[in-house]
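What follows is an incomplete set of chains from the complex, kept in their original frame.
Chains here go by letter, A and B, matching the order in which they are written, and residues are numbered from 1 within each.
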Amino acid sequence: MKKNNRIIIIGGDNRQLYMAEYLIKTGFDVSIYGLIDSDLKYVDNLKNSIKNSDIIVFPLPVSKDGKNINSTLPIKENIDDILSYIDDDKIIFGGIIGKGIENKFKKKNLRYYDYFCREEMTLKNTVPTVQGILKVIIENIDYTIHSSEIAVFGYGRVAKITSDVLLAIGAKVTVCARKKSDLVSAEIKKFNSCNIKDFYKISNKFNIIINTVPDPVIDRNILENIRNDCLIIDVSSAPYGIDFASAHELGVKAVQCPSLPGKVAPKTAGIIIGETIIDILKEENLWIS
Amino acid sequence: MKKNNRIIIIGGDNRQLYMAEYLIKTGFDVSIYGLIDSDLKYVDNLKNSIKNSDIIVFPLPVSKDGKNINSTLPIKENIDDILSYIDDDKIIFGGIIGKGIENKFKKKNLRYYDYFCREEMTLKNTVPTVQGILKVIIENIDYTIHSSEIAVFGYGRVAKITSDVLLAIGAKVTVCARKKSDLVSAEIKKFNSCNIKDFYKISNKFNIIINTVPDPVIDRNILENIRNDCLIIDVSSAPYGIDFASAHELGVKAVQCPSLPGKVAPKTAGIIIGETIIDILKEENLWIS
């Protein structure tokens, strides 16, 4: 006996298509709306289809304007319309749902889960993020990563794997952090280390700087002391890690790289969302396959 | 007292400009012809400039048609013209000189060196080649290298570093070779291994196949058994490693990638040529800096 086996995916981009493919392989009955793929079951009547589903999956982020579902193809129904079709026996998934929409879910007493809040999703997303960093580096330099001097700011999940991979490719990696324990951990792994507050003194040594710290640690003092041809890549989130006003004024080459997983590896990113949804369903005893 | 310090670089591409920069840093007096760079000394009168040089550096390859120097900018003098300006006290460097031009050098009794024949150059070029392979992979897939099944054909220099780097990024790497000793060596490094003649039996397992063997080892038998979405990258030299006729007929995605170093990392490739020239000068006691 199957339970909660019928999924409707509303909106999104390629990731949702790959997620759909993955969920079908896992045994779900999947239909899509606001997405196009010749192999997938497309929904004509959204209202009826929601009625006939157990699970509704919204994209990542759910909405960019708070009113409409974020989607490559336009969706004529807005969020309020869609919510009016959803009864409280449905299970809802979304990524970065946001306060406004969350309140609407609560008001309707809906059962919902934000898959983006899950630690395993964050952990798994480090892998496509690091591949994205590699891609951005390789496409922006005309020399080799091997033998390059690369500074990595921060020593969290993304920074650790990035540093490991760059070292394996042959770069000379300097980990820049504020906490003593991060610096010691980096030294144990045989990285060079530098306290962020002292970085401006050695900044002219680096070909590439990668920032993962969501705080403007790469300040004017540093920007004034780097090489002309230094490439700065910022993969942090708001408020971001670079003093962009100064960078612009000084003519520094700084690349902002948000949301790398969906851009460089939508297939992997989609599967990760699918796996996370299944993890949640299992934990909550909501799924019988 | 300096000796053989004046270099003229004739023809080529960006690599020659980076090489020029490197040679200047190392202490040489460098001028260029058939190349443009605002920071470098450009030659107007080629004949005079050759007279006033100790060393003449031709590009890689020296010529594509056997008559003219290979160059991004057109050079009005042909090879015979240029040779007529060169006295036998000059030292000539070129990459892949070729029999025809070599005979002209010999007839004029010129002292010449083919830097492309040097083992250290081949070894060093593996590094930008592997970066090129990474670039081609990342730009042709929408999933992560991490967790992908990748087969590497051959176990020479490029294949070894490629396998190491892909493993470090998290791929599952299978080394495919013909020699028992290569297979055992790969197993010691904890790669999976497969004799090339048995590969067709497991070929449908792989997302990516990278070939380094200059011999059509990826034959129709294999091509018929791979996945639809398998990406094949061939970095070997003539006669190349894929049965391209069958690949074309079967609609297989096969990417031919010759000469990666100059394409993905011209700066590094140029410096490698510069280093090799200096190595040769030192070995032959031709240089006093």
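The rule is simple: a contact is a pair of C-beta atoms (placed from the backbone, for glycine too) under 8 Å apart; a residue touches a chain by one contact, two chains touch by 3 or more.
Source: prediction; values computed, not measured.
A.B. asks: In this structure file, how many copies does the full complex comprise, given 2 in place?
C.D. replies: Total copy number for the complex in this file: 4.
Definition applied: only the chains that are shown with their structure count from here on.
A.B. asks: Starting from the mean Cα coordinates of chain A and chain B, work out the distance between those two points in Å.
C.D. replies: Averaging C-alpha atoms per chain gives centres 37 Å apart.
A.B. asks: Quick check on the complex: what are the chain A residues that touch chain B?
C.D. replies: So the residues of chain A in touch with chain B come to 14, 127-128, 131, 134-135, 138-139, 141-147, 164-165, 168-170, 264-268.
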